[in-house]
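A single protein chain has been removed from this complex, and every other one stays in its place.
As written, the chain order gives the labels A and B, with residue 1 at the start of each chain.
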Amino acid sequence: MSFLKRSPWIVHYDGASCNGCDIEVLACLTPRYDVERFGVVNTGNPKHADILLITGYINEQSQPVVKAIYEQMPEPRVVVAVGICATSGGIFRECYNTKGGVDSTIPVDVYVPGCAARPESIIDGVVKAIAVLEEKHLAMKKARAAS
Amino acid sequence: MIPEQVIHDIEPAALRERTAAYRRDGWRLVQICSTTLDVFELSYSFTRDDRFEHLRLRLPLEGAQVDSITEEYFGAFAYENEIHDLFGIRFDGLKLDYLGNFFKTSVSKPFATSMCVVTGGKNNG
Partner (left out) sequence: MGERTVIPFGPQHPVLPEPIHIDLVVEDEHVVEAIPSFGFIHRGLEKLVEKKDFHEFTYVAERVCGICSYIHGMGYCQAVETVMNIQIPPRAKWLRTFWCELSRAHSHLLWAGLLADAFGFENLFMQCWRIRETVLDVIEETTGGRVIFGSAKIGGVRRDVDNDTLKRCAVKIASAAAEFEELKKVFRDDYSVKQRLCGIGMLSRDDAWTLGAVGPTLRGSGVRTDTRLEGYAAYNELKIEPIVETACDSYARCMVRMHEVTQSFDLIQEIAARTPEGPVFEKPSGYPNGEYFARLEQPRGEVIYYVKGNGTKNLSRFRVRTPTFANIPPLLHMLQGCELADVGLIVLTIDPCISCAER
């Protein structure tokens, strides 16, 4: 992990999930997995965050909330969809209240598979997200230099 | 021992009276459940000690309405509001009425018809 220059901050939101993925996200913070050793910090405030972790699919109720959180985040920002629900609606895809995966509402950069997603894969997803964040940051820098 | 489940069929008009009797005898309201068949079938479950009983009544699909039991069991408001929002059954004399805002769903009264196929999200492809 020596390439990591920054300490990415994460905000987590639960769309409409069964909770399985949420508790695995929480488990990532605890001693066994401890993502804080990579400098990853969990925050409750979207304005402080670089990475948005979303579990669960999107319904009409949560759509505006997710949009609002996303828009409050400063650029560059990365969205990680955790679990099959967040990817496509998963097992609840045929329910009447389902809008679809997270990408039906906001652009998603990293998809984490699994039902429930394992902490190892969530961490892997976050590491990928950090790489995407770095890329976006460089692109922004270039654009600024060009203008 | 798993207790025998007794289902009493009753008329909707007798609901309040029967519920009040359960309340007097110290039973706990376990749940209210509605099922859509060619009528709405409501089941009110009560428990005490190791007994488990249900009151069962039937309501027409059109314009279903029944007395609220929140006078006897205040906790019933949660079930009654839920059934109102999902099935469209009206409860008279509800003590805490959300006026249809308890469950916000994208389809109104999703459970009011049975076997209907409501297709999911448009963005699933």
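Quick notes on this structure:
Operating definition for what follows: a residue touches a chain if its C-beta (ideal position, glycine included) is under 8 Å from a C-beta of that chain, and two chains touch if they have at least 3 such contacts.
Since this is a predicted model, take the numbers as computed values, not measurements.
Touching the chain that is not shown, out of B:10, B:33 or B:61: B:33 (per the contact rule at the top).
Considering the complete assembly, subunit B touches the hidden chain via residues 1-3, 5, 23, 26, 28-31, 33, 35-37, 43, 45, 50, 52, 54, 73-78, 98, 101-105, 110-111, 114-118. Seen across the whole complex, the unshown chain contacts subunit A at 13-24, 26-27, 30-32, 44, 56, 59, 61-62, 65, 69, 91-92, 94-98, 115-116, 118.
As a convention for this text, only the chains that are shown with their structure count from here on.
With centres taken as mean Cα positions, subunit B sits 39 Å from subunit A.
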